[in-house]
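With one protein chain held back, the other chains of the complex are shown just where they sit.
Moving on to chain A:
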Amino acid sequence: MSRSARLSLLLVAVFVLGGVAVGATLHAAGRAARSQHPRAGGPAVASGTVRLDDPRRALFRSMAWGPHRDEITAVPADRPDGPRTASGVRCLRFHAAAGTGICLQAVHGTLRDTYRAVVLDHRLRPLRRYDLAGTPTRARVSPSGRTVAWTVFVSGDSYAGTAFSTRTSVVGSDGRGLDANLETYALTVDGHRVHAADINVWGVTFADDTRFYATAATGGKTYLVRGDRTTRTLKALHPNVECPSLSPDGTRLAYKKRVEGADPDAPWRLYVLDLRTLRESPAGEHRNVDDQAVWRDDHTLVYSLPGDFGADLWTVPADGSGTPRRLAGAALAPVFPR
């Protein structure tokens, strides 16, 4: 083939491929623009005042298309699929308790996006900001509202390809006592201290301001650990527990468990562990749950499953009875103020 023939072919390829690339981008851009408009049949969303300490309201990140997408919205607590009041505060992950909120959000920069954690007061005003080292995934506030925790995924670098690890931080909502990386706590498994470099800790759920539960992984296994901020320790209690969530009465933990024999595409099922007996029982949800569940009260779990707009909220009794029910569409990271 002559040089000019090859150059012509290259030119053709550039035009065709460029056309496809531009077309794909324009299509996505058009969809992004459309997503700024509410969709017929979707929930009504209006801006308004949102508070974190109103027990008559439930809160979540609204993922419904429209100008308020990704904002923290309030809905009537007894009717989560009802009209939404949007706060104007955008969060990827969110949690709140006793009038304190934690919001993990993206900061759109000139050359790249970065992420930060923002501690919010009861009217969603920012109190404190922390730069994050990676992509947000979990956020929790202690029952008193005085301590917050968050987890991000850190993907080290391009050479290492797809190796992700987690980093979990805990700090007082007043900004004091920052533990930037829970991996520095002393971890014991079966009474032995573990120093491995592959330790990952994620998914904190608070018992009080100093004691918490979380997942720790090392050597390819995951454990439920009990953490203590004063002694800076993590003690493994039970294997195969991810993203625990403590019941309001402090007696049980809901979590996702990797079950054997499950479809490897969907290995996680929702389980509940009794902390006194360490006996676990499955919840009445048989689909794959990759979320840190939330207790609506001492008997009911709420969690997200993939939906048409990213995620929907579902609910099921914690005692294994009943069947799952859809609570709200296009919603993520629910909070039920008490």
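The criterion applied here is as follows: contacts are C-beta pairs under 8 Å (C-beta built on N, C-alpha and C of every residue); 3 or more make two chains touch, one makes a residue touch a chain; residues count from 1.
Here is the rule we use: contacts and distances are computed from a predicted model.
K.L.:
Among "L-lactate dehydrogenase complex protein LldE", "MFS transporter", "FMN-binding protein" or "Electron transfer flavoprotein alpha subunit", go ahead and choose the protein name stored in UniProt for the chain not displayed.
P.N.:
Per the UniProt record, the undisplayed chain of the complex is "MFS transporter".
K.L.:
Among A:Asp131, A:Asp190 or A:Glu260, exactly one should touch the missing chain; which is it?
P.N.:
The one listed residue touching the chain not shown is A:Asp131.
K.L.:
Identify the residues of chain A touching the omitted chain, counting contacts across the whole complex.
P.N.:
1, 6, 9-10, 13-14, 17-18, 20-21, 24-25, 27-29, 31-32, 35, 92, 108, 111-114, 131-137, 153-167, 169, 180-181, 194-198, 200, 202, 217, 220, 264-266, 290-291, 304, 306, 310-311, 332
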